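Quick notes on the structure that follows.
Here the complex is missing one protein chain, while the rest keep their positions.
Here the chain labels run A, B, C, D and E in written order, and each chain numbers its own residues starting at 1.
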Amino acid sequence: MTMPMNQPQSGNAMPRFAGLATMMRLPAAPSAAGLDAAFIGVPLDIGTSNRAGARFGPRQMRAESALLRPYNMATGAAPFDTLQVADLGDVPINTYSIAKSLEIITAFYEEVMAAGCKPLTLGGDHTIALPILRSLHRDHGKIAVLHFDAHLDTWDTYFGAPFTHGTPFRRASEEGLLDLERCQHMGIRGPLYAATDLEDDAALGFQIVRADDYEVDGVRGAVDRMRRRLGDGPVYVSIDIDVLDPAHAPGTGTPEAGGLTSRELLHTLRGVGYMISADA
Amino acid sequence: MTMPMNQPQSGNAMPRFAGLATMMRLPAAPSAAGLDAAFIGVPLDIGTSNRAGARFGPRQMRAESALLRPYNMATGAAPFDTLQVADLGDVPINTYSIAKSLEIITAFYEEVMAAGCKPLTLGGDHTIALPILRSLHRDHGKIAVLHFDAHLDTWDTYFGAPFTHGTPFRRASEEGLLDLERCQHMGIRGPLYAATDLEDDAALGFQIVRADDYEVDGVRGAVDRMRRRLGDGPVYVSIDIDVLDPAHAPGTGTPEAGGLTSRELLHTLRGVGYMISADA
Amino acid sequence: MTMPMNQPQSGNAMPRFAGLATMMRLPAAPSAAGLDAAFIGVPLDIGTSNRAGARFGPRQMRAESALLRPYNMATGAAPFDTLQVADLGDVPINTYSIAKSLEIITAFYEEVMAAGCKPLTLGGDHTIALPILRSLHRDHGKIAVLHFDAHLDTWDTYFGAPFTHGTPFRRASEEGLLDLERCQHMGIRGPLYAATDLEDDAALGFQIVRADDYEVDGVRGAVDRMRRRLGDGPVYVSIDIDVLDPAHAPGTGTPEAGGLTSRELLHTLRGVGYMISADA
Amino acid sequence: MTMPMNQPQSGNAMPRFAGLATMMRLPAAPSAAGLDAAFIGVPLDIGTSNRAGARFGPRQMRAESALLRPYNMATGAAPFDTLQVADLGDVPINTYSIAKSLEIITAFYEEVMAAGCKPLTLGGDHTIALPILRSLHRDHGKIAVLHFDAHLDTWDTYFGAPFTHGTPFRRASEEGLLDLERCQHMGIRGPLYAATDLEDDAALGFQIVRADDYEVDGVRGAVDRMRRRLGDGPVYVSIDIDVLDPAHAPGTGTPEAGGLTSRELLHTLRGVGYMISADA
Amino acid sequence: MTMPMNQPQSGNAMPRFAGLATMMRLPAAPSAAGLDAAFIGVPLDIGTSNRAGARFGPRQMRAESALLRPYNMATGAAPFDTLQVADLGDVPINTYSIAKSLEIITAFYEEVMAAGCKPLTLGGDHTIALPILRSLHRDHGKIAVLHFDAHLDTWDTYFGAPFTHGTPFRRASEEGLLDLERCQHMGIRGPLYAATDLEDDAALGFQIVRADDYEVDGVRGAVDRMRRRLGDGPVYVSIDIDVLDPAHAPGTGTPEAGGLTSRELLHTLRGVGYMISADA
Partner (left out) sequence: MTMPMNQPQSGNAMPRFAGLATMMRLPAAPSAAGLDAAFIGVPLDIGTSNRAGARFGPRQMRAESALLRPYNMATGAAPFDTLQVADLGDVPINTYSIAKSLEIITAFYEEVMAAGCKPLTLGGDHTIALPILRSLHRDHGKIAVLHFDAHLDTWDTYFGAPFTHGTPFRRASEEGLLDLERCQHMGIRGPLYAATDLEDDAALGFQIVRADDYEVDGVRGAVDRMRRRLGDGPVYVSIDIDVLDPAHAPGTGTPEAGGLTSRELLHTLRGVGYMISADA
């Protein structure tokens, strides 16, 4: 007997503004058993250097996702026809300690992955990329990171703190989690302390498509460079919402003018064609 | 074997800003079976005459309720020690038809009450009071309505429509659902078309404590008058959020200056001492 | 043949959120001829010392006034049964020059008053009280000002400017427009430069009921003092929106904590019993 | 003797933030007699499936239109030199019944068109396109619809309701109001229930330029396809505000990422070159 | 030669909306040397359990304070005539570690107090009360805390964390910093986990005036009880902004209905008559 595939609750069964808010109106599930993929909220924002608030990100993304229907006109994809997907709720992070939260997140993700379920993360600030990458490493070894962001997030420390929203990819590179030949930043534009920031970043395994490059070369040029870099191996996709221009995502805590439009981001993502997990 | 009593999820098990938002962080339940009382969302707002938006009321009340803990300092009440309570989610109203929604709501409530469960309603505009009163009538016969509102809600029709947010208590009175000796408005202050509006209202079974009376006599005077009127029989408590001053509830669709403070409302509610169901 | 009395457009003739926004949904009128009273917008805010925005006050008050119905439950008043009232639109002030605007306002009001029509002003910052008082003076001689405000508005100059939102009543007193035995401030609480500010204010003809006095003596005490001061002569009522606590009027440009509630203000106004013109 | 042409009130006659808000500061008119074209508000939003609020659309568009001047730099058009245009105010829709409102709207528009006046609609949700198309059909027969929207609006029913903001063009096509060879959607991108939604849409008479096509082909490509489709016959232009990206129109009730910029929309509209009526 | 006393920059020297924003427009000072009292910002908010944002509290309070003038009408106080006061800017807290921030705050305050300067704190969440009390203890020994808050802030731990915004006064009591006979909460109303929370609180040295008591007994009754409790010794005044009703302070991260008005709070504070330091 086959388990029926979960489907987003129809807008004709319950108005879109009503019902308990789960991601894409999929069922809530108590565990990852039997799931191909699952949405997971990670409401951590104590790693941020400017305005906090991403702790409400998972809840708000669930509420906003009520408009989504199961068939994507642009790609022809109907993912819920072939994948069993549910909403696992939020990781019970410790909002008073980054260190303890990293342990909690890693443990949660390892349990999800042990069940054969691919995590689809709803963040939370970018600090959470590190524990997720650690979890992915056990199954996948060194992987590429495809990183959409205004900022490099490869700084060393902030106020002496090694685990913050600005440092996850340096830590991940130092810990040997990344495929140094295939990591890629997209949409970078934030100001730096010095030119050496760029040299460090390259040494950690990243190449850069700047937001400016979208203006000059268009989405097509950006996607071409991205695909050449990513090649064929496994990729972890990580989207910092500030990759979008503040016009498109005004609530981000570290806005930078000159960013991508939501249409450019969607186009670029369609150029990926494979995906392991995304935190936003 | 006794079923353990549901408790609000502790702030030490999951941060208050995290997790799927249910009312007071109580468990979601698929049906009323085994429950003493249940929260029910009724996201209808097409009965409103000015600004809509109460369709988002249930979802937002659930999100805001995350701060509530189980013990009430002012009354010493710990309701979840003795009552099994859960969140039943929302009634799947038809947002294109008031008439069809009234039927859906009545059917939903009758099923809840047939299970021996007391409904605690999260509205929605005041149109919904009528189908709820119809459901209550089957079990309780004529009951008193204790009605907190800036407006009487005993108008006859709007644009010829008999079922709107301004007319539920006239319909209820006409249908014989109300105990005409015991109904009571609290906090009334909105402007009227003519003095005859007040005469009609009295004939339909209501007495009035105006918002002004709170200024002159204080909460104590208001509560005394309310208790004398309500006497000993069953009471349906219905709170329109616009009973509060716009300073306290600026999002209401029909704001009226000169309203109650949230502290006055809480004090008055503590003077009730019994409750069947509340829609807000 | 009698002209029929203007009435607010009924909520059953046009939804309250619809139609061109006039004050209280009264007809717009091209001139004051035949009117007993008229609403007049004075969208001047270049006299303000902190945040501007009152230039949008008349337009926004008209939009918000759509909820008003013609019968006042608290007073039994039905003013449109006996008074012909309309909306005269806005005075075409010169937003680049306070001096020119004062002339324009005075001329406009004199024409209105020459038609036997009482002005009901929608401001606009408090600079406009001076030209209105000048106009009233021609018909009424020295009159009392009943002034609701957080601030005295009897300062001398700001940056050397004699005509600002903080100085109208000093100018009016100096020009001999005020009845020095009967002027009264209500709700005062803003901080001062020095104790001499109070002495100056008294010399200009004012007594003070502070916002604090409402806390200690209640509305009743405040009304008693106000009525004793006003006595029997003509009164010009002027309400600065910042007399209300910022909880009740957060948009004001010069908020001061500790103000009146909207209920207290309404109660106090009911204690007036006569009114010539109000700017807000 | 010729009636002088209406002109927008000059910013030198009344500040732009002042005066009663009519569309483009044109005169309000009590009827369509003598007008070539007229702005009409249709404040209906009870046909929406997610967030309501478009009932305030006409009032807000009038307020925002105060900045418009009569000469268009991009096109050289000075429409008020040759067309007599005014603001007819709002249709008194019945906000409690979609069915009754459809009748009211149709009757209103037929009277306008009978006077030889072209309607320029300010919506309101998209439900209103159907009664307007019915009115146009009497004079023009089958016409093309040029439809700017994130969504197809050719669904069949919502909750069994045939007349909603998601269904007007299916109803119009079924009723034989449309020229099936010339209808065109622009900016489509919302997710669908299934691929068959697209087949149904084509059968109803529409071709699609997706928002994605703007990214790939630019405005010029989109306009070329549009013009080839529209050909030479009469066209009804209908703009759903959600055709714009949420960055440009965040208040819409059904936001979809990846939309058009306001500059792209303006460019495309300039490519139309003829227009009967627009609802927004 | 005497140093001239610092005065708030006059509104006639620089418009109130202009200039670098210091607290009350006092001069910024690089150190506490020569000051009688100083404003200090402590922008820590990683100790909060719900919504963050108080990290922007010091900056925003400085901007809002621009309206303050030097003479207090209600008390006759002109503090800057006799006290040398300045703005010391913010403590450079470590926003990634509560533990490190506590050390930084204590060190900063000890240096200020060593200079004979009384600190006037602009918070920041309530975690910061503990390091401030530790600093005060060195000079003053056991002191009374007068604590305005919706919540007790004497919980033990959150998620195992001992130093959070809900626990500072338990820690302070355990560390022997408080005068157990004289501590007082004002405005308490938040829900509790159990009645034992109140017993624990009393054992830690506190008595309670609830927000409800203000409704029943008025400000006068509340002040009488407070003064009897505080007696004659040194007092540390600590105001959590959520002691105000959400109508008055909607931005707080842990809103609780039924709170104090700003006028009640101001009245109560005037009943103190002595003050060492206040964090908000």
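Descriptive notes on the structure:
Here is the rule we use: a residue touches a chain if its C-beta (ideal position, glycine included) is under 8 Å from a C-beta of that chain, and two chains touch if they have at least 3 such contacts.
In this text, all values refer to a predicted model and were calculated from it rather than measured experimentally.
All shown chains touched by the missing chain in the whole complex, by label: A, C, D, E. Annotation: of A:10, A:50 or A:75, A:50 touches the absent chain (contact as defined above).
One of A:53, A:79, A:233 or A:246 touches the chain omitted from the figure, and that residue is A:246. Contact with the chain that does not appear here is found for just one residue of E:95, E:127 or E:262, E:95.
Although one chain is not displayed, its contacts with chain A can still be listed: residues 49-51, 158-160, 188-195, 197-198, 210-212, 214-216, 245-247, 254-259, 261. In the full complex, chain C touches the omitted chain through residues 45-47, 49, 51-53, 55-56, 94-98, 100, 158-161, 163-164.
As for the chain not pictured, it touches chain D at residues 10-12, 15-17, 66-74, 76, 78, 219-220, 245, 247-248, 261-267.
We adopt the following convention: only the chains that are shown with their structure count from here on.
Chains touching both chain A and chain D: B. Counting C-beta pairs in contact across B-D and across A-B gives the higher total for A-B.
Centroid to centroid, with C-alpha atoms defining each point, chain B and chain E lie 38 Å apart.
Contact of a single residue of chain A with at least two other chains is seen at positions 15, 17, 55-56, 95. Going by the touch rule set out above, the chain pairs that meet are A-B, A-D, A-E, B-C, B-D, B-E, C-D, C-E.
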